[in-house]
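Okay, here's the structure, questions in a sec.
One protein chain omitted, others in place.
Think of it as A, B and C in the order they're written, each chain with its own count starting at 1.
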């Protein structure tokens, strides 16, 4: 604990950028490494889940993620459940100017969500052989849960920027997660949270999985606009500690999914070494040729309509979804062949499976910019001349 | 405490950039959040005060800030009290070249302050329905205090870069704050300070509010030119600790206003989480269409006429004052809809009012530049090509 | 130890960029400083070893490094042992476009390694008066060891990104280093490792030298793609601690070679001050006129063919190999006259030989980028105008 004032002690939290993994006495042939994970009863050959965002997951990519061994979560509050044919809308989002974009988004998300489209999307995913996992905001979870269960969904994710077990609102009755879990027959997952205490109380509601991550990076709007955020290494490790204690007390294992600020294969490896069972990633998937965002990525509208949390980012297209998950990698920045990176990392670290990887030694090793480094980088880019 | 030498222990101080706020077990609907604050007997619906600087507050913006729920403090040593019609002067400041600027400023501020203009400005603000709060440097506070009280001001701020209870000068008699507070009937506020000890001794003079913040950022001239500065998170927390102890000893609650280096909604949230009752902001207000600076922002002349503390910065114009305080926000960098950001942040953190927000959990989570981040940023700006 | 969660304590590791060396009561005339070292029975007048990489060491540079007082290690899995005349291949690598490069590399390294070329290269080095030290990956070490010994090699390096004493593979039998050391008459060196425990167990196999360094810098692919890496100052110091304990227990001195992220004379000095007996460097040598890479530098193919660990970097050419090792230096960035830098540093620090240098006082003194520094740098580059 550090000291802020005589009455205020504060904890130092660490981001994935500040840690690194340490090899030990044994190594394993990457081909003998098992990276599979079971989340909410669904076996993933690759512990990577595509984010419930409109530029990332539609029916096609949900199916494709499943076939590639991962999972894609479809957002029930996006364009897929508001429009019979969202493809025109999605094309438009990528083509308008930045100033037109704000207005367009307000327009698009005014269209109401249609229960029959929710059922339809779930069925489309199932019919094409995918695992159908869908997400709702807490406010609508009680209404939408039965619909998606009826339609054949495999699991249900209740997700908001920050989820709590005690939401206060003078207008809406807040969600009783315990009741929701008991009502539904399909597994319920919930997120996001960042601390031991909140994770523990979420686990006690009976959910199958807890998502970790709030504003983990400085680039994240939550940090700049709201001041809120917990760096991921600390957040994952704290929630994993809660899972361990909960498991010891109850014998029930709750999966932890790291969600936020995971951009490279190295980040995936570190998140799992911190104790996560899987990672949820957005922009790396948005960069695939098949992504509905067509090279763009944007967040969702927030309850506060006057705060712009849905900024559009041009991420570009770097290859097929298959190449992002399984390679081959052309770039050496860790954005491609994430499963291969995880296998090679685990082999190098001597971890035969995710359980062993979750116990890998971690060190604090911030890769801070030093003068020397920026100079070398600049030189290699031809920016400086001696 | 860190060690500088065997005889010198030094404290590590933290800036707002180095902290983040942590969600807990409960959340609150932003619409049920109360962000009001009472400063020097004035109820603010939004705890945001515009700085007493010539590019930020004139009669019009003081009135407008009041109407928008905040407050604007008029500087008694600026152009408003030196010129009958300062508009021509203000236009000129924004139009001259950088080299002409230095000379122009020396010229402009040579014009003496006129007591009748002081009274006039106070009355103008009151007549148009605003709260009239004005600021003076300590040297002139005894003379100007009665004038502004007479004219109907609601409160009086005595402010210099660093205020002390024991100023030594061989030329001027130094201000006796205790006497000033007793003499005036309107509330007296004082600043700026940064430490427990100074804050405590200022509180003991009977002032209503203490302003915190000296050279908090590296960009601040105080740091580069004078070597002086205390990062804001530590400064606010230390002064708040003094307020707490003073309250326990006397039962009198002194308001704390964070002043300096607050640029975004996230900064506002963090300053309050550190214990502030309100924030004073300059450049975010100078960016409004209504700001007297017309897209420019500059500091005040200092006692030492040969040190250039009044550099002019082009801040640009990003929207109406209403949009900066209440949205809608077009940019996602936290510079617009600061009240909405504060409400959403507090709701997300489960704080129903400022008192609860002042007890939010804080972590040390520096958003340092890492190689990865600068690379991503540079890529997104098209600066690097693999 | 820092705290990541209630169940997870993590060590803070330091890079060479984060340390500096401290002068003490005595100084020595640089001309009276002895920088010689004995590695695997080979006396080096300069404790600098060129990396076993295709762009760095061929027969010519191996001989030249020996004559200049250092050493060059020839990679047995590179182009030198696949092609009778590798010069055309090497020229091609530097001339193709970035997109053609990936395919070209896959093509080039498909050509099988030829035992007769291995013997031939060793003999060529010996005939021209060089010390012949060659490297193999662990998988082939048992096969290639006897061949190179037969051909007259002076020492044999078994090297992979991360070496372990217990490699698990369902396909290949893993290398028994103890057996290899016993079988061969020439000294065996092994690497790379980063921790006390692994180093200690490698020493117990009877090897002559241990190489330290895995993904030490943020620029290193291991860090970004795999999340693996240990900053060099900590890694060297930990392995040196193992060497010290092993020496106390057995009386046998195992040499430590720092390998990775060493780019300047200052880095060489620091690595030795951390306890290394020599350093292995790649890109500084690749910048020499004689380097086979012709201004380019690239890593080796990895076991996982779908991960791009062999990216080509344009390093340019800054002078003769002699000037890089012994000066004269034209640039002041520490990339030339590394032996002169080491002598001057040791003299300044009062170290007469490497043993004394290994006990120099080290401080933590991160040369982080501050606003002031970047501003000064930018100004000197003409990027900012006041």
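Keep this in mind: contacts are C-beta pairs under 8 Å (C-beta built on N, C-alpha and C of every residue); 3 or more make two chains touch, one makes a residue touch a chain.
Worth saying up front: this structure is predicted, and the values here are computed from it rather than measured.
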item: From C:130, C:299 or C:334, residue that would touch the chain that is not displayed; value: C:334
item: Chain not shown: contacting residue from C:138, C:266 or C:282; value: C:266
item: Residue ranges of chain C at the interface with the undisplayed chain; value: 11-12, 14, 19-32, 196, 233-234, 237-238, 240-241, 244, 264-270, 273-274, 326-334, 336-337, 340-341, 343-345, 348-350, 352, 362-365, 367-377, 380, 384, 386
item: Touch list for chain B against the chain that is not drawn; value: 2-8, 10-13, 15, 17-18, 99, 102, 161-172, 193-195, 197-198, 201, 214-215, 217-219, 221, 223-231, 234, 263-264, 302-309, 311, 313-314, 331, 333, 366-369, 373-374, 377, 381
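In this text, only the chains that are shown with their structure count from here on.
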item: Copies chain A and chain C - rotation angle from C-alpha fit, nearest 5 degrees; value: 90
item: Residues of chain A engaged with two or more neighbouring chains; value: 11-12, 234, 264, 331, 333, 367-369, 373-374, 377
